[in-house]
Structures are given as structure tokens and as C-alpha cells.
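Below you'll find the structure, written out as C-alpha cells, and then a few comments.
In this view, the complex is presented without one of its protein chains, the others remaining in place.
And now, subunit A:
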Amino acid sequence: MKVKVISRSTDEFTRERSQDLQRVFRNFDPKLRPQEKAVEYVRALNAAKLEKIFARPFIGAMDGHIDAISCMAKNPNFLKGIFSGSMDGDIRLWDIASRKTVCQFPGHQGAVRGLTASTDGSTLISCGTDCTVRIWSVPVAATLESDHASNKPIEANAVYVGKNAYWAVDHQWGGDLFATTGARVEIWNHNRSQPVNTFEWGTDTVISVRFNPGEPNLLATSASDRSIALYDLRMSTPARKLIMQTRTNSIAWNPMEPLNFTAANEDCSCYSYDARKLDEAKCVHKDHVSAVMDIDYSPTGREFVTGSYDRTVRIFPYNGGHSREIYHTKRMQRVFCVKFSSDASYIISGSDDTNLRLWKAKASEQMGVLLPREQKKHEYQEAVKNRYKHLPEVKRIVRHRHLPRPIYKAKELRRTVIDAEKKKEERRKAHSTPGSIVTESVRKRRIIREVE
């Protein structure tokens, strides 16, 4: 007879010395866990509730400006700093960690309309309604030792005067050209006092410009004739133009998929396009109730942040139609510019009430260095919540966001209007010969035409 019985020796299964870790043995057999789904569901519910408890996205406000903030610029080489320009011509460099001004760049006589930093972070370029483009050199020492310097004024390196007011400026990625827009699109070099190249298409003001991160010679602009135009620097004529029904306030290229860009439009939604195929939007992002003023992509390319005239900041997924997060405060008025920080953890919004506000990109994230055990726990909670987020109880908690009353009412109103229109359309269709009334897809509806 052959016999063997389970026998476990204690030293094999317990630790040797008290300074050792306790030994952990695993058996993943499902029959040891008869109610694993119910336990997971309870954990998902608790994870959703905890996430809401820990959701404190607002970190702090940076005040110092005395007029509304019109534009911001990130420094590609320096994570901690951000430039902001206001409507009275005041440009400041802020240290985000201490939320204090590092240095000021006085000089503009009117509103500062555009700010941009060169790729190596040493030069700052600004343009404004006083028809000037100013080039400043960013003091490197001051940016490193942010506690010393405060409010030190800096002289401009160069001032180039033009004929008309300038509306926006953007610097080429990896090159040394920058583009300004106003009456026309002009390409400049740092050293020349006159633009190197000029593009003109139509007679309306061009209100924003963005260079493509992947293709340094490609840039997109939006004009007040409701168009979005793509330009290639190597060609002498502008490349393509897309006319929509409402004006685009701002454009942002997706840094991870550089052929796609998203346009922030006046009709409260953002439209994502593939630059090769402009006749149809890739995705329409609808959640704002008033004009979207500014848009910026996260360095991961997976989500973008928008600031709108309705006093809120929203975060959208790059391919999703609705926002995953909304940030608002009683004190934050019309948001004119937003930026996603280069480590994808923070959002900076500049608004009408002269403050820059610092927010977390993930509202319930624990900032700082996490132990690997903590990190694993957070990842597990995120995963189990995502697995059960379609169930009614969990969904109710995950989706819940407090909206300010005016926005809630405005949303309801928009909902009623959209539903009524839809119903009318359906009835018209039902009472006419099939095929005579064709509904346009949402992605094409707002586009008038594409022009070469």
C-alpha cells in the first residue's frame, strides 16, 4: 500500500528570524473563493465611495496679476515654471511648487495676447495688442533657485514693432522659427526684425496658431471667419482650409498622435480632426454649456483639458464624447486659458478673476512618493472599480459630480432643446417618404466645406 498524508513542517511555513518578512503562500484556485464576485462588487462600491471622499482637486491659486489673464506658456525645459500674461501687459514667471512669482517681464503697453517659450527654454516670446513682438531671455539661475528671486523685472532682448495688433504666437518644436498671427500669419526668426515669411488667406483676423509637435513645418491656425487652416512652411501657399459654422477659439495637437488635432469651438464643443481627412470630425466632445476658450493636451495624448466661458474646466478623454471630470469654484470666473503640466499630473487654469489656479489632473490622486504597496492598492481599486462601473449603484457614485446651479440649469435647457429638435426631426422623417430626409452625422454637421 502506498500512502501519503499532508504534513506541513512549521519552519517551512513560518519565518526564521523576527526581522524577516512573514511568508505568504498563494493558491489561486477559484473553489477556495466561492463568493469572489460578490466580494469584488463590495470592494468596487467601497472604492468608488473612497475615491469620492479623497477627491480634492484644487491645490491653490497664484495671485499677483491685477487684470484678467489672457495667455499662458509652458517652459519645455523646466517643469516647475509657467509663464502667464495678463490684459494689462504684465508677464510673470511662476514657480508652481511655491505658487509665487519668480520674475516679471514688464514692457507691453496693452494686453498680452500670446506667449510662447522656445524649445530649449531659454527664450520667451510675447506678442500683444500694442502691435509689438517682444523677445525675452529667461533667467536660468532664477528659475533654479526660486526662493531667492521674486518680482525682479527683466529687460526685453528685442522688441519688434508691426503694423497691426498681434493675436497669438507659437514656437516651432525643435526649430528656431516662431509664428505670430493677427491680420495675417507671419513666420519670424529670433534675430531678424522682420518676418521671414508671410501667409495670407482671406481678410479676417487669425486668432490662434499651433505648430505640430511631430512635424515641425506644419502649423494650424484658426481665424474669425470660422475657419481652420493648415499651413506647411516648406510651401509658399497655405495648404488646406476647413470652414465650420462657428469660430474656433483654440487648437491643440495631440502630442502622441501628431496627425490629430482638437479644436475648441464657440458652439460649446470641441472637435477632433485627423489632419489628413478634414471633411469629417473624428470625435465631437460635448459637455460645456458655453464657448470653449482654450484647450491643451496631456503629454500622454490620452486626454485633454478645456477651459470655457461658463467658468468651468473640464477634462475629456481623447476619443470620448463626454468629459470625465469637471472643476469649478465659486471664485473662478471666465476661464481664458488652460495648460496641462508636462508631467501630466497638474492642470493650470488662468481666468478672468486675475488668478492662476492649480488643480490635480486626477482628483483623488495621492501626490508625492508612494510606497509600492500603496501604489498596488490604488491600482487594484481603480481596476475593480472599472470592472463594475456599469452596475447601477457603482455607476451612480462614480458619475456623481456637483455642478453649480447655473450650469446645471443651462445643461438641462440644452438637453430639452436637443431632445425637442431630435423629436421633430424624427417625426418629419416618419411622415415623409423614406430616404427624402437625410440626417447628417454629428461629426459632419458643423462643417460647411473644405477648401484646398
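The rule is simple: a contact is a pair of C-beta atoms (placed from the backbone, for glycine too) under 8 Å apart; a residue touches a chain by one contact, two chains touch by 3 or more; residues count from 1.
Criterion: contacts and distances are computed from a predicted model.
S.K.: Tell me the UniProt protein name of the chain this structure doesn't show, selecting from "BING4 C-terminal domain-containing protein", "beta-N-acetylhexosaminidase", "GPI-anchor transamidase component GPAA1" or "Superoxide dismutase".
M.R.: Looking only at the record, the undisplayed chain corresponds to "BING4 C-terminal domain-containing protein".
S.K.: Could you tell which one of A:Ser7, A:Thr203, A:Ser236 or A:Ser436 touches the chain left off the display?
M.R.: Considering the complete complex, A:Ser7 is the one touching the chain left out.
S.K.: Name every residue on subunit A in touch with the hidden partner chain.
M.R.: So the residues of subunit A touching the unseen chain are 1-10, 12-14, 22-35, 37-43, 46, 319, 387-388, 391.
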